[in-house]
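Only one protein chain is missing; all other protein chains are in place.
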């Protein structure tokens, strides 16, 4: 599939001011450093500004100020990085399957699948599932009973969606992810073992949600686990039963919400950041990498935990060995202070 | 599938004392707060006791003491939470597939599959595998050569079970999990590279084990990796080669056992807690979230590691910066103490 656009088309798509010929052909998108003839590049991080003079790109997306120092073709935008993002889909080499249902797909007679849907080989759609217009479910993925995919959802290969998972429009789920598996709920049975608590809630996912690879979102124990609109989730993320994620919150790799934890809107969980069970974090909170929120957070802001500092191991060990003495050190320090005149 | 039971049936199932009419119809199970007409609820956490007066449930599972303050229909149990757990399966909306082998399942001629087994679409059963009575293997899952599933095992979609994995009865494995992949074993080859150590052991799993989604249990290097009876395992858990997990031990999300680590019976590993390789932890130990057990534990109890305290990042940074000074601080403190009269 050849990708070949005119600079004029691109400028119109981005609502950018164009300096240069609108007839110029653009066949690729690349970084400032690696772009070559026929490719368009962008400058977003000022620390790469020096690369502009040596750049071989056919055209560059720039701010007005940057454009004044540049003699080549350019598109002028207030936010070149956003412009790059908006353009990136035009050069995405991911195959766009035609609609149609592969002969090996197993679709239950009671499932409702719109005519323009793509179902890849070995896809399984169970009883009562609903796939709205424009959905694409790739090879070997499973959609459980009564689950609902809104318009233009895109499910990569080998995804497992259990029963009673409801998602809005434009939900993207990458391979290996599992939506709606049982929450981790067990009651001690009084004899040292456990009685399973069947997880009879479901999962609700909003519109425009992206879910990475090998991520798990468990179904609720009684009510639903809830993911808001515009949420973006990376790989290896864990969202426990009855957790709630507010609109436009971002969760990086290994981030986790334990059962019934609630994080607000417009939050960011950096890698491995997590909330313990049953706590609530308000809107506009950032947890830095590996932070564990162990209590409610009610004020927007950036939070961290975990004393950590990268050191050569020998030096680190000397300091780490003092950890069990911290309390004693604090007390002894106080005692010394009291003795001072 | 309509769920509709009489309160009398439910009381009998739970061996509960019934206050109210045994004819009352119950069609759902819900929380005290959200239960409505026709639904049964329960009160386990005393902090929700105040919700009892406003509760719209048809009946509530209560302790005798709580029942004395309640005028509605109720079932009286010493442990209402356990009663709720025992009842939860009656209201589980998960589809119960009829037995039968889907036409697209690929079952090797030498596999032994009992007549009442369910195999979903695209299930693959390799040579010499054994599936006992009542097993259900859902779509797109794989059972390797000579692996054995005891009675009533339930394997969700897209699970991978390698060869020579032996499991007992009533084992439940959720989607995306991988049992019996190679342990991470390599010998430095003397030239800077690695020689793979083929993993020729298998995996043994006891009875009544639950394994969450995207969890991995590696096969042994020479002998087997072993999971006891009644073990419950959450999502994203890693169990390395030749690790052993004692009966009724619970492992929350991201918990891990490195190679040849052994954890006893009735232990709890909270989220991300782990054992480093080749150590042994005795029975009845709890590791709190993110604790790393770096040495043997021989006394039952609750253990933690990792200095951590949730703070606004600016404040956190000031304290974290002192980490490389801890040893110096301890020495200087001691020096000051010596100078005291």
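Should a chain be cited, it is by its letter among A and B, assigned in written order, with residues numbered from 1 in that chain.
Methods note: a residue touches a chain if its C-beta (ideal position, glycine included) is under 8 Å from a C-beta of that chain, and two chains touch if they have at least 3 such contacts.
Not measured: the values here are computed from a predicted model.
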item	value
Candidates B:75, B:251 or B:274 - the one touching the absent chain	B:274
Full-complex contact with the absent chain, from B:150, B:176, B:206 or B:228	B:176
Absent-chain contact - pick from A:51, A:140 or A:260	A:140
Chain not shown, touching residues in subunit B	104, 106, 122, 124, 126-127, 140, 142, 144-145, 158-160, 162-164, 176-178, 181-182, 184-190, 192-200, 214-216, 218, 222-223, 236, 238, 240, 254, 256, 258, 272, 274, 276, 286, 288, 291-295, 297, 301-309, 311, 315, 318-323, 325-326, 329, 332-333, 336, 339
Hidden partner interface residues of subunit A, rising order	29-31, 34, 79, 81-82, 84-86, 88-89, 91-95, 102, 104, 120-122, 138-140, 156-158, 172, 174-176, 208, 210, 212-214, 230, 232, 234-236, 247-248, 250, 252-254, 266, 271-272, 289-290, 306-314, 316-317, 319-321, 323-327, 329-330, 333, 336-337, 340
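The rule is simple: only the chains that are shown with their structure count from here on.
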item	value
Centre-of-Cα separation between subunit B and subunit A, whole angstrom	26
